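As you look at this complex, bear in mind that one protein chain is not there, while each of the others sits in place.
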Amino acid sequence: MSGGASVALEAVTKRYGTETVVAGVSLAIPAGEFFTLLGPSGSGKTTTLSMLAGFVIPDEGRVVMGGQDMTQVPPRGRGLGMVFQNYAIFPHLNVAENVAFPLTVKGAPKAEIQARVAEALAMVKLTGFEARYARQLSGGQQQRVALARAIVAHPRIVLMDEPLGALDKNLRFHMQVEIKEIQQRLGMTAIYVTHDQEEALTMSDRIAIMDGGRIAQMGPPREVYEKPDSRFVAAFLGEANLLDVTRDGALVRGPGGGAIEAGAGQGTTLFVRPEKVTVSAAAPSGGPNQLPGQVLHASFLGNVVRYAVDVGQGATVLADAVNGPGAVLHAPGAPVTLHWRAEDSRLLAA
Amino acid sequence: MPLSRLTAWLLLAPTLLLLVLVFLVPIGWFIGGSLAELGTLSEIWEEADAVLFSGAVGGAILNTNWIAALVTLLVLLIGYPMSYALSRAKGLVFTAILLCIVLPYFTSTIVRTYAWMVLLGRNGLINQILLGIGLINEPLQLMYNRTGVIIGMTYVLLPYMVLTLYAAMKAVDQRLLQAAEGMGASPATVFLKVFMPLTLHGVIAGVLITFILALGFFVTPALMGGPGDIMIAMLIEREVELTYNWPTAALMTIVLLTVTLILYAFYARISDQGEARR
Partner (left out) sequence: MMGPVLRATLMKAVIVLLCFGMVAPIVIVAIASFSGDGYLKFPPESFSSQWYARFLGDQRWRDAILNSVVIGLMTSVFSTLLGFLAAYALVRAELPWRRALMSLLLTPVIVPHVVTAVAMYFLSARMGLVGVRPWIAVAHSVVAMPVVLIILQSALRTVDPALERAAMVFGCTRWGVFRRVVVPLALPGVVSAALFSFLTSFDELVISLFLAGVRAETLPVRIWNSLLLEVEPTIAAVSTLLILVTMLALGADALLRRMRGEGGALPGK
C-alpha cells in the first residue's frame, strides 16, 4: 500500500479584490492523518482546500506536500485524489471509465487499469456496476464512484470537499465509517472539508475550525469540543452554555451572585456543555458552581431530557439529563439546582 | 477555477480578429476610403447634402422607412397571435406550430422570395384562385409593385418576430394569470391588464429587430418590387455594382448604419431588461 504524505500550509493568504478570504493560515498535517477543515460557509475552508488542490494559487505563503514546495504546481502535478461536493462524475463515461480516469490520463497499461479499477470498485462495494452511467445510480452509489475514482491511483493525499453533503442522514453515517476505514487501510493522508460538526468529530484525527479566513482552533476532536478557546468554537461545535460572569477581585460570580470556579481561562464568559450540567431538586449546598433556577421547559428527546433552566437576570442554562434508571422528570416551574465540575468549565474571552 | 483573463482573451482573439479584420475594418475602410476620394471635409459635406437630399435618394429613404414600418406593423399583428398560440401549445401541437415557423426561418431568403414570386405571378396560384371563385375578372398585378414587396418581406421577417415574442411570452408566470382570473378578472381583462404589460418588452424588442432588419432589406424588394419601390439597400448595391460610385454608396451606408446601430442599442437595452426580469 502506498501510505500517506505530509501536508503543510505556511502562512497562506488569498485575497479576492479587497476581500481577504484566507488570512495567513498555517497548518502541518503528518502523513496518514485524517484532518478536517470545519467551518461555516464563507469561513475560507473551501478556498483553503482549493489552494491545496492547486485550483487557486495563494497570494502569499507556501503549500508543501511530502516535503516538496507545491505552491505553483498545477493540480495535475500534485498527485492527489479528490472527492468533489456533488461528486463531479463524468456523465459521458460509465462507472468503470470514471474510476479508470486518473489511470487512463496517465496512460497506464490496460491490464493494470483493469486490475486497479476492479480493486477500487471492490473496496467501495460497487463491483458489478461497471457499465452503468451516473444518471442510473443513486446518490450513495455516485458517492462511492467518486470515492473509488479518488483512491484508484493510490494517491498519498486525498482531498474531500463536503463529500457527504448531499446524502441523507442514515447513509451519511454509513459512508463516514466506510471512508474512514478505507483511509486507514490505505494509510493515505485525508483532508476533509465539512460544515457538519458531528461528521468532523466522528471521523477526524484532528480538526481545524475556521472562521473569517483564519484557523480559530486546531486539535483532536475531544480537545476542541471540551476545551474551546473562544465563544465561536464553543458555540459552533455542539450545544454550549455561555454565561456572562462578573469578576469581583479574585472571585468570579455567576448570574445569581453564586461563586464560580472554572477549570481554565481568564475571560468573563463561562462555558459549560449541557451534558456536563446536573439538575437536582435539592437546594444549593453552598459550594461553588451551583446555580439555583426554575425549569422553563423540559424537552423529552428519548434517551436524554433537555432542560432549559431560568437562572435569573435573563440567563438560561441548558442541561442534559440522561434518562437512566430511576430518572426523575422535573416539571416546568419546578425550582432546581444546577451543578457542574470546575474542570468541565472554562472562562472564555467575551 | 475561472479562466485567467489572459487565457480568456487568447481564446477570444481569433474570433475578435475575424470580426475586426473581415467586418469592422472593411466597413471603416470602405466608408473612410470612399469619402476621402471626395476631398476635404467641406467638400464631403457638400456632396452629402447633394446626394442625400437628391430626389432619388430622398425618395428611397422615404420608401425604406415607409415599407419597413408597414411590414413591421403587419408582422406584429400576425406574429402576436402566432407566438401566443406557440407559448400556450404543448406536445405535438407545439412541435407543429414551431416547425411552421422554423422551417421558413432557416430556408434561404431567396428561396422564400422565389416561392412568393411563383404564388403571386400573373398565372400564379393566388390569381388562379381569385379568378376561379369569380372575385376578379382578370389577373391582379400582385408583384413588381408595393404589394409584392410588402407581402414578401412580411413573410420573410415573420419568424424573427414570432421567436422574439415567444421568448417573452414563455417567461410569463402562469400563476400570475391564474391569480388574476381567481380574483374575478375576465379573460379580456387578464389579457389586457396582465399579459400585455408583461410581454411589452418582448413586443418592443420584436418590433425593433423587425424594423432594423427591414430597413436593410435587399433581396425581396429587389426581386419583387417595381420601379417605385427602391429601398436604400438596393440603391447602395446599384451604386457599387452598376456605376462604381463608391462615395455615394458610402454616404448612404453612413445613414443606414447610423439608424441601424442606434436602434440596435435600444434593442440591446430592452433585451437586457427582459433577461433581468426573468
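When the chains are written out, they are named A and B in that same order, and each has its own residue count from 1.
To be clear about the criterion, a contact is a pair of C-beta atoms (placed from the backbone, for glycine too) under 8 Å apart; a residue touches a chain by one contact, two chains touch by 3 or more.
Keep in mind it's a predicted model, so treat the numbers as computed, not measured.
J.: For the full complex, can you list every visible chain touched by the one that's not shown?
T.: It touches the following shown chains in the full complex: A, B.
J.: Can you tell me which of A:K45, A:R116, A:R149 or A:R206 touches the chain that was removed from the display?
T.: A:R149
J.: Would you indicate which residue among A:G3, A:G42 or A:P74 is in contact with the undisplayed chain?
T.: Here the residue in touch with the unshown chain is A:P74.
J.: Which of these touches the unseen chain: A:N86, A:T202 or A:Q294?
T.: Of the listed residues, the one touching the omitted chain is A:N86.
J.: In the whole complex, what residues of subunit B lie against the chain that is missing from view?
T.: Residues 1-5, 7-9, 11-12, 14-16, 18-19, 22-23, 25-27, 29-31, 33-34, 78, 81-82, 85, 94-104, 106-112, 114-119, 121, 123-125, 128, 155, 158-159, 163, 166-167, 187, 212-213, 215-219, 223, 233-234, 236-237, 240-241, 246, 249, 253, 256-257, 260-261, 264, 267-268, 272 of subunit B touch the chain absent from view.
J.: List the residues of subunit A that touch the chain left out of this view.
T.: Residues of subunit A in touch with the missing chain: 53-55, 74-76, 78, 80-82, 84-86, 88, 90-92, 101-102, 105-106, 149, 153, 159.
Note that only the chains that are shown with their structure count from here on.
J.: How many angstrom lie between the CA centroids of subunit A and subunit B, rounded to a whole number?
T.: 61
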